[in-house]
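Excluded from the complex is one protein chain; the other protein chains are retained at their positions.
Up next, subunit A:
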């Protein structure tokens, strides 16, 4: 068997993991499963695409940064896209989720997120059609790195970007006052308020982090695969499986869960066949819920 599935799995796992961070944060701090999270990925990817297009229209064709397939317009577009996706999440919270949260029933918010998901997806299809599109149609040559594994420069760059972002978010949530406030909110929202934590501020930070990372994951999918209105929705199951496998509320857990699911999917494609890819997340999700519902890094409520 070829070891190529390791690279494929790590890449898929990075995208899943970045998305799962948002899922796990929303679940532990805002206390609901956000089914619109996948659509943040798609909106982020399209926002970045529009930004890259606008730069192309203004400055003409920009040469890519060798040996990557993309140049500075994509990097700038990604930053703009992250900001846009964060604003989208804040707007959605203001218009929809904050109102539904006031009813203090998680199921209402979850159903609201289903509706938001459908609306966001349909809007993308309406504006951009459901035809797939690409950041670049250039073909990259994958370099052999031994053991029969091949990897492209884009893939290496995106793996490093993922590692840097995960480390950054981990440090933010464990070493800063903002991060401690987020932990406090997830463990005991009533006491957090008593301790003087500005709950609304923590909610905003949670949305911004989750949505910005979703945008990065969406752009990664766009660079390595393709951009489609359904791209984020298709990631929902693996993202939730990763968040639950890692243990709800745990950022390292979400990333490790994402990598495990990515590797398992890629391994299954090679061993059993591509039609079984989607089943892998489902099987892992079920197994975790039955065997260890608190996940790998989860802690029992005390």
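The definition used in the following text is that a residue touches a chain if its C-beta (ideal position, glycine included) is under 8 Å from a C-beta of that chain, and two chains touch if they have at least 3 such contacts; residues count from 1.
Throughout what follows, contacts and distances are computed from a predicted model.
For the chain that does not appear here, its UniProt entry gives the protein name "ABC transporter ATP-binding protein", which is one of "Transcriptional regulator", "Multicomponent Na+:H+ antiporter subunit G", "ABC transporter ATP-binding protein" or "RsbT antagonist protein RsbS".
Residue-wise, the contact with the chain that is not shown comes from A:187, picked out of A:4, A:98, A:133 or A:187. When the omitted chain is restored, the residue from A:199, A:225 or A:296 that touches it is A:199.
Contact between subunit A and the absent chain runs through residues 177, 180-181, 183-184, 187-188, 190-199, 299, 302.
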